[in-house]
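Every protein chain except one is present and positioned as in the full complex.
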Amino acid sequence: MIEEVVMRQDIPLDDFLPIFISSAMVMVFGGFYVGIYTAVKVKLLKKWTMPIAYVFWMLTAYCLYLMGSLMMVGEFTAKALVVAAIGLFLLPHAVYFMQHQVHEENEH
Amino acid sequence: MAKTSVWSDNRFWQRSAAWITGFSAVLLIWLTFDTAGQISMGTDADLQNGVTKRVPGPTVINYKISYEMSTARGHEVPVIGEKEKFFGRDDWSEEEAGALLHLGKLGSQVKNCMNCHTLLGNGAYYAPDLTKAWLDPAWQNDGTMQAMTGKDTKEEAMAEFLQHPSTYPTHARMMPDLGITAEEAKGIVAFLKHMSSIDTNGFPRNFGKIKGAVHGK
Partner (left out) sequence: MASNHLTGIGSESKQLATWYFTFAAIIFGAQLLFGLVAAIQYVMPGFLFELLDFSVARMLHINALVVWMVFAMFGSVYWLLPDETGIETIGIKVGKLLYWVFVAAIVVVILVYLFIQVGPADETSIWFIHEGREYIEAPRWADIGIVVVALGFVANLFLTGTTGNRSGIVTVLMADMIAFAGLYLAGMFFTDNISVDQYWWWWVIHLWVEATWEVFVGAIAAYGLITMIGAHRKVVEMWLWIEVAMLFGSGILGIGHHYFWIGTPEYWWEIGALFSALEPLPLVAMFIHVLYDWGKTQGGQDATGVEVSVINNKPAFTWFVLNAFGNFLGAGIWGFFHTLPQVNLYTHGTQFTSAHGHLAFFGAYATILIGMMYIAVQGTNGIKVMKHTKSSLWAVSMIVGGVMGMTIALTVAGYVQVLVSRAQMGATWAGYFDGQSGMWFAQAMDWRLLMGAITFLGFLFLVKDLLSTGKNPVHER
């Protein structure tokens, strides 16, 4: 399970800034994705804005990819990052699904 | 309430939370047992027989320590070499070395090293990291710190500095006088030498690569 190549190569100096920015953007875009999704569902935003939420998720996934490749992560960490990306994708759906169900049961 | 879905059932989630928490905790405890075995301190016999421990025994102070690239692991690891005198002796017994390390570790806590320096990278960021301070080019025979104290060996130079830090202003940010006695200084230097022999998975990376003084010789 130990990653053979985990730290074998140094990160080039010029790559540090893109790494920090892309990993911050992962969370920023991820925040926009879940924020817009939730806002549409509770009718704070119009329905047509929903595709924008998914665009933000794609940006998140891209930033994760960018960050991972610049960091030269091994296979295991790469898989962990994919799991995180999918988890983030499903999260607001799951939250909405469950919350909606409880509200339905309790208010009708 | 007849057709309550499992997804909106409080008790389902309560149980899930309990199971997940319990499972994680058990896993952590199991890993802790494994790690505890791997980071327990080695013995003098280990050192004599060349058994590599992540945290060697206190008598490691009788040996030369260097920090070298391991091709197998892809990063630097501490390497314990031939005998080396520490305060004029290379025959510190297990008890003596243990007592010295004990004093040094106590000193490192009581003198509050960690609230300016980092130890193994943890602590405050007001002063240099001490993880591999023993191997630092500045303290070697031709290093600036050793030259400043006028001592002939690394350990004496470090001990002298620790006792009278404000006499040797190295930077605008000076180390304060913490009332460290000669014996305590010896202990703290032993603690630093011991810490430099701990296998930290290659942290700090490229230590001393500019000066090149550390790799081996």
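Order of writing sets the labels: A and B. Residues in every chain begin at 1.
Operating definition for what follows: contacts are C-beta pairs under 8 Å (C-beta built on N, C-alpha and C of every residue); 3 or more make two chains touch, one makes a residue touch a chain.
Being a predicted model, the structure only gives us computed values, none of them experimental.
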Per the touch definition above, residue among B:L47, B:M145 or B:A159 touching the missing chain: B:M145
Full-complex contact with the absent chain, from B:S40, B:N141 or B:T167: B:S40
Residues in chain A touching the chain absent from view: 1-3, 6-7, 10-11, 13, 16-17, 19-20, 23-24, 26-28, 30-31, 34-35, 38-39, 41-44, 71-73, 76-77, 80-81, 83-84, 87-88, 91-92, 95-96, 98-99, 102-103, 106-107
Contact footprint on chain B, counting only the chain that is left out: 8-10, 13-14, 16-17, 20-21, 24-25, 27-28, 31-32, 34-36, 38-41, 54-55, 58, 98, 101-116, 118-129, 131-133, 136-138, 144-145, 166, 171-174, 176-181, 184, 187-188, 191, 195, 198-211
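The working rule: only the chains that are shown with their structure count from here on.
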Residue ranges of chain A touching chain B (in the complex, touch as defined): 4-8, 10, 97-98, 101-102, 105
Residues on chain B engaged by chain A in the complex (per definition of touch): 1, 4-5, 7-8, 74-75, 201-202, 205-206
